[in-house]
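Everything below concerns the one structure shown next.
For this depiction, one protein chain was excluded, whereas all remaining protein chains were kept in their positions.
Chain nomenclature is as follows: A, B and C, assigned in order of appearance, with residue numbering initiated at 1 for each chain independently.
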Amino acid sequence: MMSFYYSYQPLIDFFLIAVGLGYSQQLALRAGVFSIATAGFSALGAYATAILVTRYGVPVPAAILVSAVVGMAVSYVLSVPLARLRGAFQAIATLAFVQVVIALLLYFESFTGGAIGISGIPRVMNTGWLLLAVLVTIYVIWSINRTSVGRVFNALRQDDSVAASLGVPIKSYYALAFVLSGLIGAVFGALRSLYVFNIEPVDFGFHAMVASLTVVVLGGRNTLLGPIAGALIMAILPELARPLAENRGILNGVILILVITFLPNGVGDELVYWLRRRLRRAPKTMSKRKEGADVVAAD
Amino acid sequence: MLLQQILNGTVSGAIYALFALGFTLIFGVQKLLNLAHGAIFMAGAFIAYYATAQGLPFWFALLLATIATGAISVVVDFVAFRQLRKSGHAEFAAIVTSIGVDLILMNIAQQVSNTKVLSFPFGTFPVKFFSFWGMRISLLQLTILGLVLVLVLALAYYINRTSFGRQVRAVSSNEHASALLGISAAAVYRQTFFIAGALAGLAGVLIGLSFNSIHFMMGEPFLLQAFVVVVIGGLGSLQGAVVAAILIGIVQSLTIAYLSSELSTAIIFALLFVTLLFFPNGLFGRAGNYAGGSRR
Amino acid sequence: MSSLRIEDACKYFGGLKAVDGINMTVPAGRITGLIGPNGAGKSTVVNMISGVYSLTRGEVYLDEQQLTRLHVDEVARCGIARTFQNIRLLPEESVLDNVVIGYFRKQRSGVMSSLMGLPAALAETRRLREQAWELLGRFGIQKYADYEAGSLPYGHQRRVEMARSIAAAPRIVMLDEPVAGMNEVESAEMAEIFEDLARSGMGLLLIEHNVAFVSRLCSQVYVLDSGRMIAEGPPEAVTRDPKVIEAYIGGKADAA
């Protein structure tokens, strides 16, 4: 068991970081904000911590705190224009945000180290701390799920005009979801920089965006299990596919397509839904909602 | 230098337009972001390269690549999107499945090319320069501008003046209702994806030729660029995409010329962000993208 | 007694006058009807009151408070609830949770206590679930509480939506075609509930084209045709009004 842990320790640690970033991504999506800004938040968190710790000798906990504040502040500011947009437009706007962050990280070289990034970041994170951070995140999201904020998020995702008609100040709640996403993203970005020795802008580019999104879409957008399942698949997949050598990319692609096509809610969510149905022993559906029912009736 | 840079920007912009047209066409019909579009673009360049390497004449390779990428695009639709349309989870899921397709195509290309950067042999296209008013323009650049102009006009005619355009609009506004009118949504999707893929493939060949570089990751910067183009132009708007593409080509050129090449990405994406802020539907987009909950 | 009033309200979509200069009062403790053939502009009126549409001209008041320029959520927090003509439930949520979200306006626990999972927030959730459970009983759909809302038949979905709209005890509730697709027995059940609600002091606005149903329940009926108010008054007077008869006979055949 211990030897297994030592052989796979980095894999486990990266898995935990991926779970954290997955929750950041999931929070936005489950509230109906089609954001892919998690990579940008984690870049801000990572750089804030790295710069404070390596340049100014700020103690690690204080640096993480600053990262959290930066993540919340930036995501709050960003939520204002984002609330005016919908669906794919939000995705593109957040993509633009990430690209701007990266371009600025490259440009302000004296401050951020440009393409070379920042190295010599002390490695103070280990499996224990990362696990603690993930557990705290899970507790908060579990609390959300069991109380009114979670209900509002679910309503926003499914039909925000219904939520508004019940008195929900929807822009505030969109902002809340986005700020929480920014907070978690920035904190896990900071933790990541305290694990990998050096950070550079490409770590947070298009591939990072795709990675967090994939974790959530594969795992599931709504349940606690979602990001865990998604991150687990993403962690194990490269290992399983290793014998395929250069063909791994093909396998990854095929798996993404298959999972989404046949388990559209993601592996984790589907599992949770299946368990709930089993426990309740209720028939799956009574009758399908009539197709086009909402189209025909028009005043 | 100013005029020369505007010219450079216009030529780059014209190619962005070819790429972005297909992207925006697909979005216009079914509100999906096709992230595999960059890989299809890349496939066009690869097919043309290997066709010329087999000794086929360039014009034939160009034609072959255009048709083949159109076909690939139809297959992509079949593999990645068709099932999603049925289950109705399309918006999120399409992003993931198209990333899946993107990975597969890039992986194949990487292995075929052995991760090398390829380029068409010298003399594939005659190297000729024309000078006027202190500017230089190559025969290739002129050809690209001409070709893009012809294609855009042809596409505009096809979309606006033939029954296909009506069918596209019908299917995009309500697939269910259009079926009642006897319009086959499947056929419309097939045509849309074919045209989009063919345009992307053609753009790939032209880029590979004019910038001398064919690489399995060549689609990525163009895909990111396409986001900017289609948003500024208005998602789904064809004329908007063309105007925005050329605008962006010129802005980029001038940023590099007068500010710094390092800032050009930041400026382009900041422009995108500002556009979304003040014109959430782009410069030419249709209304209806606001969040609910306000009086309108 | 509080009442909802709209005065000289107009809504134009470009050149189309969807609603053109209507006046209407929905008093508390009564059931008011708004009828008219398809396309008369009934749902537009609901959307104007609830804040979905801005008014081209005119005002909306709840007692002395002006609602005209408030947003949807602000209107709702003033105590005006509604249902939707084409039923809008949260399809992935259970029937019970669809009703629990209806209590939003009445919730006391704050965002922080929710994020931290404090006992107060959890207790409130438990309490609201119990209340929602009872409300489902009143609408006769308790046994579906655990079902996904999207999977229920049409008529049951209407009941869920009505339960959701009255959960937070609004002062005025606007019900858009509440008995569409229900048979006589079911309609009668609903009518009983509506009368109870009115007795408790709530003001109800029934938007219907089922004239018979409205006549039975309402103390005051407004008739809308092509965006104009063609008649108003007690049901027996209105139904004899030749303009109303012409609008219905000349309009859609399915109106009655």
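FYI, a contact is a pair of C-beta atoms (placed from the backbone, for glycine too) under 8 Å apart; a residue touches a chain by one contact, two chains touch by 3 or more.
The rule is simple: contacts and distances are computed from a predicted model.
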Name under which UniProt lists the unshown chain, selected from "ABC transporter related", "Branched-chain amino acid transport system substrate-binding protein", "PP2C family protein-serine/threonine phosphatase" or "Monovalent cation/H+ antiporter subunit A": "Branched-chain amino acid transport system substrate-binding protein"
Chains shown that the absent chain touches, full complex: A, B
Selected from A:Ala28, A:Met72 or A:Leu106 as touching the chain missing from the view: A:Leu106
Which of B:Ala17, B:Leu155, B:Ala185 or B:Met218 contacts the chain that the document leaves out: B:Met218
Touching residues (missing chain, whole complex) on chain A: 3, 6-11, 14, 106, 114-117, 119-120, 123, 196-203, 238-239, 242, 245-246, 248-249
Positions on chain B where the hidden chain makes contact: 1, 4-5, 8-9, 11-12, 110-111, 114-117, 119, 122, 129, 136, 138, 207, 210-213, 215, 217-218, 220-221, 252-253, 256-257, 260-262, 265
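Heads up, the rule we're going with is that only the chains that are shown with their structure count from here on.
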Computed distance of Cα centres, chain C from chain B, in Å: 48
Whole-Å gap separating chain A and chain B, where each centre is the average of the chain's CA atoms: 29
Two or more partner chains touched - positions in chain B: 292-293
Interface hub residues of chain C, defined as touching at least two other chains: 51-52, 71-73
Footprint of chain B on chain A - complex, ascending: 29, 34, 81, 83-89, 91-93, 95-97, 99-100, 102-104, 106-107, 160-161, 163-164, 170-171, 174, 206, 210, 213-214, 217-218, 221, 246-250, 252-257, 260-261, 264-265, 291-292, 295
Residues of chain A touching chain C in the complex: 139-140, 142-144, 146-152, 154-155, 158-159, 161-170, 176, 180, 222, 280, 282, 284-290, 293-294, 297, 299
Contacting residues of chain C [partner chain A, same complex]: 38-44, 50-52, 71-73, 76-77, 81-82, 84-93, 97, 100-102, 104-105, 107, 109, 111, 113-117, 121-122, 124-125, 146-148, 150-154, 164, 168
